[in-house]
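Below: the structure, in structure tokens.
Note that one protein chain of the assembly has been removed; the remaining protein chains are unaltered in position.
Going by the order they are written in, the chains are A and B; count residues from 1 in each one.
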Amino acid sequence: MDRFVFLTLDGLSRGAVYAAFALALVLIWRAARVVNFAQGAMAVAAAYVAYSVASATGSYWLGFVVALATGLLLGAIVDRAVMRYVDHTSPLNPVIVALGLVLLIQAVLGMIYGSEFRPAEAPFSRGAFTVGGLAVLSPYDLFVFGAVAVVVCALAWIFARTAVGLRMRAAAFAPEVSRLLGVNVGGMLTLGWALASGVGALAAMLVIPTELGLHPHAMDLVFVSAFTAAVVGGLDSPPGAVVGGLVVGLLLSYVSGYAGSDLTPLAVLVLLLAVLLVRPGGLFAPVAARRV
Amino acid sequence: MSERGDLLVVRDLVAGYGAAPVLHAVDLTVPAGTIAAVVGANGAGKTTLLRTISGVLRPQAGRIELAGEDLRGVPVERLVHRGMAHVPEGRGVIGELSVDENLRLGGLWRRDRADAARALDEVYQLFEPLARRRRHLGHQLSGGERQMLALGRALVGRPRLLLLDEPSLGLAPRVVARTMALLRQLRDGTGLTVLLVEQNVRSALSVADQGVVMSLGRVVTTAPATALRDDVDLRHAYLGF
């Protein structure tokens, strides 16, 4: 029972990160109908920048802020400099271009930093509190929950309550009508990319200290898990992405705790296939809400 | 009407999709505070004309002037700032957004927030059913309610010129009649200028001051709507009634 509680809490903490990363995927999917396969590489790049800043200044938090800023900027650049010029008539094209970016970003990171694992610093202790002899969350887990909760709430507020959020949603659902109503659709798209990439950078900053460390490929498996989370929730649904992230986090934690951590990649693949074959729209697919 | 009183002037407009133009040298003038109806058979180029005027489609040649200002090179999203509102074919209600969000979207571009809020209130007064369904999503509305929402959303921007593409499409005759009456009311009350494109010639000419008959991408005749209604030959040749 103790173990179950521990694994559940640990899974939720991991899941929170997957939720953030999945949310980033869903943001771009909704805005541009593109699954950003380069998001993992972009997020790692932001984390490397944070690493450089933190080692130069000795301040984790300065690096943290710079990582988020780098994420935002990188998203905007990828949209403005590359994705805008992709022929979207075939859905293959943006995917292939994103994969080209993956190769490029990972290569550049490899050239600058090399491909050995670099230890990533955690700003809080990762040792768990014990309550009545039961190991529960660590301070770092609480930080992860807090950071993800802040981001999720901030995004929900932006999209539901602000004028720019309304513009972004309108631009995503009906670009041509939105332009007729004075919405700068291209600008909204760039903003969407920037926000998503910023959230991705945050997720990378949160997850990398809990894994092997910084590496150009550090987010590959995280990407697959987060993609699975997004698919579990339905690619179109931001709340679905959050729930999907927690589901995937719990599953991986149980599999690794009860069956061995080597099996987690296989578990992700099986879950992904199962969801896609049984409920391709995701577990929380909304009733057909298409514009007429 | 004098040249100064013309709100919209279109000269020698050539436009279309790809190499073959749909519009061949179209001329059109809409005086301020009047309603002009463009009528003609399917494929005459009516929708293309509206889309070119509102900038969705780039003209290959010709001029479009709004209140004496050339619109060349003005991006679509800036045209609302010049006082133009376009209700597109199929009305363009965004189904995923609520009624209130759809309406607010129509005034988001305006700097004068207070007046945008006032305009929103006025639209809710004008269209009672919308006020009752504020929180409903666009795709939950009936055809008539969508029509109100699309018109209302355009009016929130307090346009000088309203472009309407097939407002009668798919609506019951009673609803069409109400829409046309509303357009007349807006023209008389606020001085709104309307350019509407219609297949439903009878109801379009019933409300319009001026009728423009198009055929195969050209303007065949421009005349007062009453004269068109009475011109039996023309009706037979181009309008099919």
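The definition used in the following text is that contacts are C-beta pairs under 8 Å (C-beta built on N, C-alpha and C of every residue); 3 or more make two chains touch, one makes a residue touch a chain.
Here is the rule we go by: contacts and distances are computed from a predicted model.
Its record in UniProt calls the unshown chain "Branched-chain amino acid transport system permease protein", which is the match among "Oxidoreductase", "Xanthine dehydrogenase", "Branched-chain amino acid transport system permease protein" or "Menaquinol:cytochrome c reductase iron-sulfur subunit".
Across the whole complex, the hidden chain's contacts among the shown chains comprise A. In the complete assembly, the contact with the undisplayed chain comes from A:V102, out of A:L27, A:A45 or A:V102. Within the entire complex, the positions of subunit A that touch the omitted partner chain are 29, 34-35, 37, 82, 85-87, 90-93, 95-97, 99-108, 110-112, 114-115, 217, 220-221, 223-224, 227-228, 231, 235, 260, 262-263, 265-266, 268-269, 272-273, 276-277, 280.
Here is the rule we use: only the chains that are shown with their structure count from here on.
Taking each chain's centre as the mean of its C-alpha atoms, subunit A lies 44 Å from subunit B. Residues 54, 56, 75-81, 85-86, 88, 90, 92-97, 101, 104-106, 108-109, 137-139, 153, 157 of subunit B touch subunit A in their complex. Put simply, subunit A touches subunit B in their complex at residues 163, 166-167, 169-170, 173-174, 176-185, 289-292.
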